[in-house]
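As you look at this complex, bear in mind that one protein chain is not there, while each of the others sits in place.
By letter and in written order, the chains are A, B and C; residue numbering begins at 1 in each of them.
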Amino acid sequence: MEPASISGEQWAARVSGEALDLAQCMQFVEDPGAGAISTFSGVTRNSFKGKAVVKLEYECYTDMALKKLKARAQDVCEECCQKHAIIRLAVAHRVGEVWVGQPSVLIAASSAHRLEAIQACHWVIDALKATVPIWKKEFFEDGSIWKENAECQLLGNSSEGLA
Amino acid sequence: MEPASISGEQWAARVSGEALDLAQCMQFVEDPGAGAISTFSGVTRNSFKGKAVVKLEYECYTDMALKKLKARAQDVCEECCQKHAIIRLAVAHRVGEVWVGQPSVLIAASSAHRLEAIQACHWVIDALKATVPIWKKEFFEDGSIWKENAECQLLGNSSEGLA
Amino acid sequence: MAVKILFFARSRELAGVSETSVAVQAADTTESLLSHLLEQFPALKELDGRFVFSLNHEYLERGSVVPLKAGDEVAIIPPISGG
Partner (left out) sequence: MAVKILFFARSRELAGVSETSVAVQAADTTESLLSHLLEQFPALKELDGRFVFSLNHEYLERGSVVPLKAGDEVAIIPPISGG
């Protein structure tokens, strides 16, 4: 797919069929006021429960995913900005085939002090897994399966965290 | 100074007078078994308590710093390996002048699942600030001052965390 | 009056299409839409109810009954697995 993106002054979200670029995310969050930059890369690994994994294939409800990524980015920025803490946040997710060793998701956050940047990455990946409409299929030598995130609460009785 | 480094199968530590390279740290920790890579960059920021900062200047007791970085890296790897969690860890610290926007320290960690990589970066930067013999001087327009990390317990009654 | 329906992941594979359009009446809801979809795409029964609808890019609570209007975009959202 063609890259689709949405951004504000402090945040940028992107969904793309092309290889993700960590340097690009880093560049977005760089700032003379930043004392810390933290990143998170989610990567296809070669096995799941002892079974060899060949690749993952991601599918995305692009319009809704960007809307949710925007909401998550704004949550982080607004909460942290009250503490003058987070400066910028970038998140990018790949769709289509992602081979072993390649990243499917990148997050970069900058802040004045180190704790907020690290926590922002942590929080955004958790929130992404719980609320952003993206799906992955895991391909083994002999078959494939649609994955379900443990963080996904869509089928629970509670709609907490789905806003 | 000339770069000085020390490494094991799972970890690498480096002290260098040259610009640090995040891509190099990422490359060291990449692994087909890694599902997550987390990084932390400590960067010179343009102000401290409202005062404009021009640059930082770092000084390092290289032999002892590498010994301590090795010990911290092994702590993380050993603790996490019991959980088959951390795959690789790289840490690099710059010495000499570090201008606004430039990194003074880089950490990269890879793990099967995301929590351990994020926590490893968090733990290593905290431990580095508390136990590795490196000093920075902060330069303002009109003077300079040797900094002291709040995490430094060397002058406390307890020698906890100094091993 | 038409509503756009999107299918993703396993629901897309079961339906055999990624998108369709369904005519709705004034009284139609997500409940009547579901009946219609299960009739038109019987393989969706294999989902065994393990999905929610989204309406205009917002999740609906599972099993909730929400009125539909022309131009709405509804999607079938199986358990997500991004990251």
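Here is the rule we go by: a contact is a pair of C-beta atoms (placed from the backbone, for glycine too) under 8 Å apart; a residue touches a chain by one contact, two chains touch by 3 or more.
Everything quoted here is computed from the prediction, not taken from an experiment.
Shown chains touched by the hidden one, complex as a whole: B. Within the whole complex, the absent chain has one touching residue among B:Gln10, B:Thr39 or B:Ser104, and that is B:Ser104. Residue-level contact of chain B with the missing chain is found at 42, 58-61, 63-65, 67, 93, 104-105, 125, 128-137, 146-149, 152, 154-155, 159, 162.
In the analysis below, only the chains that are shown with their structure count from here on.
In terms of Cα centroid distance from the overall Cα mean, chain A ranks first.
Measuring from the averaged C-alpha position of chain A to that of chain C gives a distance of 25 Å. Each chain gets a centre from the mean of its Cα atoms; for chain B and chain C, those two points are 50 Å apart.
Among the residues of chain A, those touching two or more other chains are numbered 42, 125.
Multi-chain contact residues, meaning those touching two or more other chains, occur in chain C at positions 83.
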